[in-house]
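One protein chain omitted, others in place.
Now for chain A:
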Amino acid sequence: MVTLIRQELFKLMHKKSTIIGTIALLLLMTIFAVFSKLQPSFSDPKGEFIAAYGGTSWVVFFMIAACSTIVAMEFQYGTIKELLYRKYYRGEILASKWITMFIYSLYFYVLSFIFSVILKMVLFNSKFSFSDIYTNDQSVMHVTLVTYAGSFVGLWLLLSLVLLLANVFKSSAAAISVGIVGYFATSIASSLMFMLINKWEWLKWNPLNMLNLSDQLSNSTVIGTLTRLSNTELVWGNLVYTGIFLFLGYLVFRRRNV
């Protein structure tokens, strides 16, 4: 298993998209921070720091792309035979890919955090300090960490769905497109969903509603009335759905002919 994860990380590190993703993330965050520095009247320095200067939102795209390709790539290059005929169980091979993606998402989150701190110190050092109170008697740093944790859990719900879908596609490009289009579709559908939840209470347990976790954590009063779930319920909902989607992905992958 360790061997398999090492192999996946080796491939990931040698892919061009990895280094491009990293540079793009840092660049996008810098651009965002510089703009808000130049337009102080529109900006909320603390809020932008908490949102990693857009970093955690961009990470969603990079991770959707990475998760779509990590399985589809093997089919596209014909390397799936190489992987699967060896002595490992299929479950181990799939799990090694999940774990690699988990490590990759952690890497992006840590990178976003560290770079946010750097941007803050360089551009906004005089504006606020990490221990300032942001909302509900909580410091900026505290809110930041809670927001990161919430969006990370939500990210993984989304990624588990992408990993399931990517299993069905044999080309990376198709898998990426469906992943990203699906992501936009869900954000558009969410206002419709709130209306439906208002009508049929039990719909609050649907997986799309779970994606509101990080919004609710940073702004619980407003969103909470829409989702009709407590923070704890949302966290558990996210974890359970992530588990279900990953397991479904495993069921598809286990029996797949190559």
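Here is the rule we go by: a residue touches a chain if its C-beta (ideal position, glycine included) is under 8 Å from a C-beta of that chain, and two chains touch if they have at least 3 such contacts; residues count from 1.
The rule is short, and it goes like this: contacts and distances are computed from a predicted model.
Chemist: For the chain that is missing from this picture, which UniProt protein name fits: "ABC transporter-like protein", "PadR family transcriptional regulator", "Carbon-monoxide dehydrogenase medium subunit" or "Branched-chain amino acid transport system permease protein"?
Modeler: Spelling it out: the chain absent from the display is recorded in UniProt as "ABC transporter-like protein".
Chemist: Can you work out which residue in A:R90, A:K127, A:H142 or A:R228 touches the chain that's missing from view?
Modeler: Considering the complete complex, A:R90 is the one touching the chain left out.
Chemist: Could you tell which one of A:T79, A:S177 or A:T225 touches the chain left off the display?
Modeler: Within the whole complex, the residue contacting the unshown chain is A:T79.
Chemist: Quickly run down the residues of chain A that touch the omitted chain.
Modeler: 7, 10-11, 14-16, 73-74, 77-82, 84-90, 254-255, 257-258
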